[in-house]
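The complex is shown incomplete by one protein chain, all other protein chains being positioned as in the whole.
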Amino acid sequence: MVSQHWESHISRSGRVRRPSRFAAVIGRLASATALACLLGVSAADAGEINYPSFQWTEPTYGAFMKELKADFEKNNPGIKVKDTFIPYSSFADQMFVDISSGNAPDVLTAFDPDFKRYIDADLLEPLNPYLDAAGLKLEDFIAPEQLAVSNGKIYGIPFASNPRALFVNTQMLKSAGLELPKNFEDFQKIVKALRDPKQQTFGLALSAYSGSASQQFLEYAPIVASFGARFFTDGKPSADTPEMLKALTFYKSVVDQNLVPKGAKFEVFRPMFVNGKIAMYAAGPFMAAVTQAGNLETYKNITTVPLMLGNGKPITVTSFLAIPKSSQNKEETAKFLMTLLQEKWQGRLVELASVIPGRKNMIPAAYLKSNPWFETFNTLASEAVSYAPAGVEQYGSDIIAIIGKRIEAMLFGGVSAQDTTKLIQSDLVAFMATKR
Amino acid sequence: MQNDRTMMARTNWIAALLAYSLAFVVAIPFLWMLKSALESPAAATAYPPALLPDGAFIETFRTILFETRLFHWLLNSFLVSTISTLVALSIGIPAAYGLSRFNFRHKGLMTLSILGTQMMPPIVLIIPLYTTFIKLGLADSMVGVVIANAAFSLPVMVWMLKTVFDGVPFEIDEAARIDGASWIYIAARIVVPLSLPGVIAASIFSFLNAWDEFMLARTLLRTVDQWVGTIGLSSLMGEYVTPWNQIMATALIFTLPPVILFLFVQKYFVSGLSAGAVKG
Partner (left out) sequence: MSIAVSESSPAKAFRSWPNMHLWLFLGPCIASLIAVFLVPIWQTLQMSLYSDTMGRNVAFVGLANYARIIGQDGFLQLLVTSIIYTLGNVFFVWFFGLGIALLLNDHFPGRALIRAIFIIPWATPYVAASLIFSLLFNFDIGVLNYLLSLATGGRFVIDFLNACPNALISLTGISIWKLLPLGIVMMLSALQSIPDSHYEAAKVDGASRLQTFWYVTLPGVRSTTVMLTLLMMIWCFGRSFTAIYLLTGGGPAGCSETIVLRSYLEMFQMFHPGSAAALGVGVLLISMLCAGLYYGMVNRRGSHAE
C-alpha cells in the first residue's frame, strides 16, 4: 500500500514510474523472502510431492518411478512429484535427519526393521481413509503387511518385497560333477568341493567380515532362517534352540575353514559371484538383474532354488512407503500412493524392477512366462516372513546390533557356536527386560 | 634460484632415495586407485590380482564423464573450497593477528575455546546445524556449504596463523608502530607477507578440508545440480552394486585438481622469504 501511494505521487514525473514499480516488486519479494526465512517455511511448494529416494537413478525401480511420475503428473495437473535422488549409502541417515529436524518428506521410504519404529514414534499418518476410498483392505497386501499396522490403523503400504532364494551358478556345479542341492548335506558338499584357494573360488558367499551389523544381518539372516532358527518368536527371544545351534555351527565352520570369502563385503562377493568365482549366494531377485548387467555368460547359467537347509520359512526384505505426519501435502501424496497401488502400476513394477509388488496376486502372467526364474520368488513370497525380529520389529536395529556383535565374536573372536547361542539369548532377554 | 644449482651438486642421495621410496609407499593406494580406474569392472575382484591394469577404461570414463554431472560437481567443489577458504582467511587473519599481538583478559581461555569448537564430534552436530541452516534459508544452497566450510576450518586456521604470526618478531611491529603505522597496516603489509608460507599452509588446509567435506554437504545439498564432488562420488555406490572402476576413476579425477594446484603453490614454501627478510 505504501508503495502504491508513493507510486501515484511520482507518476506525474513519468520517467521514474517504471523503476519505482520495479522497486516495489523487489521490495515485496525481499520482505516475503525475509518473512519466509524468519518463519522457517520449508522450500517445498504446495502441490509438490517431495519424494526423496535412492531408487530414482536405479535402472530398475528408477525406470518404474519415472514412468509413474510422468503419468501421474499428466493425469493430475497442478501436482508435481519432486524426484530428489539421495545416494543409497546416505539415505537412512538423511531421512532420520530430515524427520528429526522437522523437515520431513512427503513420501518416506523405510525397510522392515526401521519402519515399525517410525510408527511407534507417532511420526506417520494413518492411511485408512485413503485406502478405504480406493477400496483396498489390509488383506490385499502381501506379507509382512502386519508391520504397517498399529492399533488397527494402517500406516504404510508395502512397496516392493525381495524374498531370499539361493542363486546357483549351475556351470560351476556341473564342472565339478555336482547336482543342484536338495538338502543340507548336498549344500555342505558343494561348499567344500568348490573351494579352491589357488584360484580363490568359493562354493558359497556369506557375510564373513566385521562391519555394519544391519548389512551383515541381511546376508546371514536367510541362511539362519532356512535352518528353522529364529532369533525371536512372537516377541520372545528364541536364540538358544537346537536349530540356532546347527545354523551357527555351520556358519562358524565355513568361516573358520575359509570356505566363504573372508573379509569380503557385498561389494566384493557380489562381483565375484557375477564373474563365476562363487557358486551359491542367497539373495533377492535383484541379483538376477545384477548378474545380467555384469556378466551375460554367468547369467545364462544361474538358476534359483529355495533355501533347503532345514524346515525354516523363507524370509523377505520389504520396503514400505508412508506419509509423515508433518507432510504438507498429504492429500496429493495419498493420491500418488493410491495410483501406485493400481493394478496397472503394480504389474509395471514387476516388469521393470523384478520384485514382488505390494498387492497380492499382481504378477503379470506374461512376465512369469518370459522370466521363469522369477517363479521361485513368486512361490516364496506367499509364505515368506519379514527378516526383522518377529513381534519386536520396532527394536529391530537394537536387536540386530546385539546379535551382530555376538556373531562377530563367534567368527573372529574364538567364541564357540554353543556359547554364542546362549550369549545371544541372554543378551536379548536382558534387552527385552529394559523394554517392559 | 642460482643457489639451487650449487645445492644440487651437494644432493644428499641417501636422503633423496629415502624421500622417493617413502613417496612411493604413500602413493600405493593412489596407484591402486589409478590401476582400478583403468581396468574392466571384473578386474577389481579378480584373483590373482593383476599388478597392471588391462586398459579397458574408455567405457568407464565415457560413463562418468557424460552420464553423470561430474564436471559440474567438480566445479561446485572448486567454488565451495575456494570461496570458503577466502572467507576463512578474511576472518581468520585478523583474529589470529589479534590473538598473537594484543593482550587482554582471558586471552588464554579464548585461544583454547576457539580450538574447543573442534572437540565436539561433527556427527552429533549435524542435526542442530541442519535445523539452524534451514531457519536461515540456507538449506540446499551452496552458500550454506560455503559458510559452513569456512566456519569449520576457521578455528584451526586461526590457530595455525597465530602460531605463524607469533614467529614474526614483535620488534618489527613495534618499529612500525613507532613509525606511525596502523595495526591494520602492520597486519596486512608486514606480518602476513612475512609469514606467507604459513598463510599458504593454512589456505591449503582450508581448501582441502572443504574439498573432502562430506557429512554436512550431503545433509545440506539435495538437488543434484548443487552437489559437490564428494556427494557425487558416494552416489555411485548403489544399493546392489559397487562399480569399482567408475568409483575409482571418479576419485582419480577428484584427487588431481588439488594435487596439481599444490604443485603450483608449493614454491612459496621454498621461497625462504620469511626468515631471511625478518632477520636481515
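Labels for the chains are A and B, by order of writing; each one numbers its residues from 1.
Throughout what follows, a residue touches a chain if its C-beta (ideal position, glycine included) is under 8 Å from a C-beta of that chain, and two chains touch if they have at least 3 such contacts.
Bear in mind that the values here come from a model prediction, so they are computed numbers and not experimental data.
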item	value
Residue touching the undisplayed chain, where the options are A:Val305, A:Leu368, A:Ala390 or A:Ala409	A:Ala409
Option from B:Leu38, B:Leu70, B:Ile83 or B:Leu154 whose C-beta touches the chain left out	B:Leu154
Those residues of chain A which, in the complete complex, touch the missing chain	92-93, 96, 99-100, 114, 117, 120-123, 197, 200, 208-214, 258, 261-265, 267-268, 272, 397-398, 401, 405-406, 408-409, 411-413
Touching residues on chain B - with respect to the absent chain	4, 7-8, 10-13, 15-16, 18-20, 22-23, 26-30, 32-33, 36, 44-49, 51, 91-92, 94-95, 97-99, 102, 104, 108, 110, 112, 114-125, 127-129, 131-132, 147-148, 150-152, 154-156, 158-160, 163-164, 166-167, 172, 175-176, 179-185, 187, 190, 195, 197-198, 200-201, 204-205, 208, 211-212, 214, 229-230, 233-234, 242, 244, 247-248, 250-251, 254-260, 262-263, 266-267, 269-270, 272, 274-276, 278-279
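Quick note on the criterion: only the chains that are shown with their structure count from here on.
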item	value
Whole-Å gap between the CA centroids of chain A and chain B	37
Complex interface listing, chain A residues touching chain B	33, 36-37, 40, 42-43, 52, 54-55, 57-58, 84-90, 94, 97, 100-103, 199-200, 266-268, 270-272, 274-275, 277, 286-287, 289-290, 293-295
Contact set on chain B toward chain A in their complex	41-42, 44-48, 126-127, 130-131, 134-137, 139-140, 218-219, 222-224, 231, 234-235, 237-242, 244
